[in-house]
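The complex appears here minus one protein chain, its other protein chains still in place.
Our next item is chain A:
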Amino acid sequence: MSDLIIETINLTRQYGRFTAVNQLNMKVARGSIYGFLGENGAGKTTAIRMILGLIHITSGEVRLFGKSFKPNRNEILKRIGALVETPSAFDHLSGKDNLRYICKLRNIPESQVDHVLKIVDLSHAQNKDVRKYSLGMRQRLGIAIALLGQPELLILDEPTNGLDPSGIREVRDLIKSLPTQGYTILVSSHLLSEVEQIASHVGIIHAGQLLYQGEMERITRRGKAMIHLKCKSMSEAIHLLEVHYPEVYLENDTIQIPGSEEQIDEIIRLLIENDMKIQGIYLQQSNLESIFLELIQTESAAS
């Protein structure tokens, strides 16, 4: 059995003269959470749609579970659960009926519906019409649909798109909890900080080309989200923060600490407890563009 769950070989999609995905060679190993990173319009969704057979391939090949997709489509799709871009469901049906619809198409017992509703915490709203669902609930329903049939591979395209911070955290926690249940996950996002927190491996796509592919750890060393902070007494604040955080920098009269939004609360509490006056604090996401440029430069230098 192949250890590569997804393998694309020179996968290319052209729309007229425009190349949306160019010679993509993606490799997703069994049991990994593969973060597929790229800015909007980079080619993530096009690549995912080709992997799932929703759109046609101009050239190249998709291999899933070691088998070519086209001749083994149905057999392969039985092992995949997918959420593609916007969460979709029939508005006039309840969440439960939407899941029953998918059960019929997948030929799986409807008893699984309750199980997946429980996983995504939607049991309480199972009989409610989807049109009355919030965006977060729709997103969770989309994940529930993807989980039906206990697929080995989950493909989640921008699963946190449009969600508020608590919704993002919920979905993130949900995804993080899944690999322990034996899933391989391909999750796409345009947010580095998002992928950073859940992925074990990462692939970065820019203008249709895969610039980098490998372990998450390597890319996180290149660029981190930074908490920017201004206090009345900067030197005292730096001194205090250095005790608690391994990396604290002072740049352009601003204290910078690599971190996530969860750490902002922690820092504020620490400073207030020590009678420091905060003038401003915010999180600046790592700039993917700069990482891309760095990657391109590294690639050029290496070759």
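Here, a contact is a pair of C-beta atoms (placed from the backbone, for glycine too) under 8 Å apart; a residue touches a chain by one contact, two chains touch by 3 or more; residues count from 1.
The definition used in the following text is that contacts and distances are computed from a predicted model.
Enquirer: Going by UniProt, what is the name of the one chain that was not included in the view, given "Fe-S cluster assembly ATPase SufC", "ABC transporter permease", "MxaK protein" or "Glucans biosynthesis glucosyltransferase H"?
Expert: Protein name of the absent chain (UniProt record): "ABC transporter permease".
Enquirer: Pick out which of A:5, A:24, A:80 or A:178 touches the chain that's been left out of the picture.
Expert: Here the residue in touch with the unshown chain is A:80.
Enquirer: Check the options A:104, A:118 or A:132 and report the residue that touches the missing chain.
Expert: Once the missing chain is taken into account, the touching residue is A:104.
Enquirer: In the full complex, which residues of chain A touch the absent chain?
Expert: Contacting residues on chain A, toward the hidden partner: 49, 52-56, 73-78, 80, 82, 84-86, 88-93, 97, 100-102, 104-107, 145.
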